[in-house]
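Notes to accompany the following structure.
Certain chains of the assembly are absent from this excerpt, and the rest are unmoved.
Labels for the chains are A, B and C, by order of writing; each one numbers its residues from 1.
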Amino acid sequence: ADVTVFAAASLKNALDGAAAVYKAKTGKELAISYASSSNLAKQIEAGAPADIFFSADLDWMDYLAKKDLIDPASRVTRLGNTLVLVAPKDSTATLTIAKDFPLAEALGADGKLAMGSIDSVPAGKYGKAALTALGVWDSVAPNVAQADNVRSALAFVAKGEAPFGIVYGTDAKAEPNVKVVGIFPETSHPSIVYPVARVAASTSPDAKAFLEWLNSAEARPSFEAQGFTWLEGRG
Amino acid sequence: MTLSIAIRKQLGQFSLDIALETGPGVTALFGRSGSGKTSLVNLVAGLSRPDQGRIVLDGRTLVDTERSIFVPAGKRRIGYVFQEGRLFPHLSVRSNLLYGRWLTPQARRWGSLDEVVDLLGIGGLMARMPRDLSGGEKQRVAIGRALLSSPDCLLMDEPLAALDRERKAEILPFIERLRDAKRLPIVYVSHSVEEVARLSDTVALIEAGRVAAIGPVGEVFARLDAIGEWEAGAVLDATVLAQDPEAGVTRLDHPAGSLVVPSIDAPIGKRLRIRIRARDVTLAVGEPGRLSVRNRLRAEIVSIGEGRSHDVGIRLDVGGEPMLARVTRDAVRDLELVPGLAVTALVKAVALDGT
Amino acid sequence: MNGFLSPEEWTAIGLSLKVSSVATLVSLPVGIAMAMLLARGRFFGRTLLDGLVHLPLVMPPVVTGYLLLLAFGRKGPLGAFFEHTFGLVFAFRWTGAALACGVMGFPLMVRAIRLSIESIDRRLEQAASTLGAGRALVFLTVTLPLALPGILAGVVLSFARALGEFGATITFVSNIPGQTQTMPSAIYALIQTPDGDAAALRLTAISIAISLAALVLSEFLARRMARGGVA
């Protein structure tokens, strides 16, 4: 492959689409390794042959930045996402997300709130932050079922095992078996962003070109089609 | 108790095709290595299934392929002393011995642990594991294990082959007692003519998977060709005439004369079987001199065998029963032995006990 | 001690021990039965059944977890059955974690036991039957004790696997501290955290210590049995 991209697993659909477009245009082959951001960051630290790192949160990008393993000039906060409350498709629950909204009551004694891992999975971290900001965290915390990735959390809801879940808007959009109950206000959690950067040790002559293309309008539709928001800011 | 077998079974190239009926008491299976004795015993025990046929033990059908009857081994109450021990390696000698006993309802048990242990001389081994036993010790424990399961019938496949003569001499009378006192039917596989002659009522001679001869022990063993010239002999019926504990002997009466054997614990008048090997018989023409031989039977020569060997078998009639003698051809010539001649058969007393 | 590990971590350790022990003990009789069936049975579809037993080994753990969710979740057919019949719920409970761990360790357990059963000299079982033992007693008094090395090995493997199992567990019952967060789940979460390595390794060390203890115990038992204390 001409360029090796280490990308967070949740980017798979969108990035696969973009790669196809890029290849059609330039003929350049991309190899994309999808895994959890933490995995990928540690692998880059260990000398992995990655040219581009596309992380699902800032922490792991910062982790590498601190160790001078990425080219700071190339770093872009590329995508944004929303955080939504989902319920199984046939759920009759109606809730309005607001300060102190009755999530705990809606869950009942036994119902679980499916989330990504609140310590490690970005969607989990954001979810915890949002619920805390809304003042309901303490009441729902005992009923939170943490999954090791967003897709698992989504599966709990989609299969009807959990009455509610907190996932990214992109995931909710792609899963026909869930419906969005509400969107968390942007102010309730740190902004959900996907930074991308060139790995400092990259030797691929095509890496820079690809990263530039990725930041261009040509790449944008592939991501927006999956529900990501296109951010302009550098950073 | 009677055993009736009519089975067929193919084992690789080897085909077993056995039909036999036995009377009560001990049935010996006698035959060369590889003739099918163990295979037959396995069928009786229920460890293998015949391709076809029936086995009936004392009226109880154990196997009948036509009627799809197959009583599993565990329900046959047939004790089996295997040719190769098969002690449970994970159990102590004591637990091995008691294994079958545990499984036997109190009411059906006979014999006692102490008795069997004493008899077999394994008292010192009770806490041992089988792997720490000698070959003969293993075999003795295996015998004890089978006995203590209080079976209705006993299969013994060369049970004494690994034992020394003294040990055999201790165990054989015990098996005789089982036969006589318990009236326990026993199927006894052995290469030892002495053991077979002493124990069995019926002998089945197995050859290449077939029954070559079957009948009372006397009849079968009188057939020279059947078991090799060396071991041929005859079995006579005699009656206890007198006990002479002083001299340590029992005197027996036979139509052809009286016989002296080492003391036998039997009441006067009891009929006994004694075995006389052809090679233990000396013939005298006319009056023998002063000899240490005690037993002298009046006999008449029936026929004199042919053969190129240096000695020949001579069939005798002693008081109406057949008997065999083996003498050298030299002697036939010297003594001018011919059919019809009256002779005295000299039999060393010590050769009579059958051991 | 409380300074060394957080209360949540202590809970995870306790839960892991419970989950692993229950998973191993409950799957043991099933494992023995399956091993007997595979070692001795001669029936159509034996290899297929064998393949089925190996599945949890072959499939990525997350797939196994996902399938467990489909089958044993509250909405799953088997989950509904167990809930109605026995009042047993797996979803988001430690019982589910035990189920996942049991399933993941099952092929290991079955193989080990089966190997031992296959190496038993069947003539010993025959000997037992001539002594009056029926099939069940032969099994209990001869087959089972002689298969003990394999059973022990199976228990050790299954227990160790349960201690380390994570993918299927987290996918099936998620990671609820105090309820379904086993040690590996906790470790996984820590590893995902930028500065969690030290804590992760600490917990890992504890897993290892536990499994070593289990190992020593099993070797001790095996040696006692070889010396022949078993009835």
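Rule of thumb we're sticking to: a residue touches a chain if its C-beta (ideal position, glycine included) is under 8 Å from a C-beta of that chain, and two chains touch if they have at least 3 such contacts.
Being a predicted model, the structure only gives us computed values, none of them experimental.
J.: Can you tell me the subunit counts for the whole thing, written with the labels shown?
T.: A x1, B x2, C x2
Simple rule for what comes next: only the chains that are shown with their structure count from here on.
J.: In contact with chain A and with chain B at once: which chains are those? Just list them.
T.: C
J.: What chain lies farthest away from chain B once each centre is taken as the mean of the Cα atoms?
T.: Looking at centroid distances, A is the chain farthest away.
J.: Closest chain to the protein CA centroid?
T.: Looking at where each chain's C-alpha mean falls, the closest to the middle is C.
J.: Using CA atom averages as chain centres, what separation in Å is found between chain A and chain B?
T.: Taking the mean C-alpha position of each chain, the two centres sit 90 Å apart.
J.: Averaged over CA atoms, how far is the centre of chain A from the centre of chain C? Could you give it in whole Å?
T.: A distance of 35 Å separates the two centres.
J.: Take the average of all CA coordinates in chain B, do the same for chain C, and state the distance between these two points in whole angstrom.
T.: The mean C-alpha positions of chain B and chain C differ by 56 Å.
J.: Can you list the chain B residues in contact with two or more other chains?
T.: none
J.: Which of the residues in chain C come into contact with chain A in the complex?
T.: Going by the criterion above, the answer is residues 62, 65-66, 69-70, 73-76, 91-92, 167, 170-171, 173-176, 180-181, 185, 188-194, 196.
J.: Chain C touches which residues of chain A in the complex?
T.: 36, 38, 59-60, 62-63, 112, 114, 117, 119-121, 144-148, 152-153, 155-156, 159-162
J.: Enumerate the contact residues on chain B facing chain C in the complex.
T.: 45-47, 72-80, 82, 84, 86, 88-92, 95, 99-100, 103-104, 129, 145-146, 149
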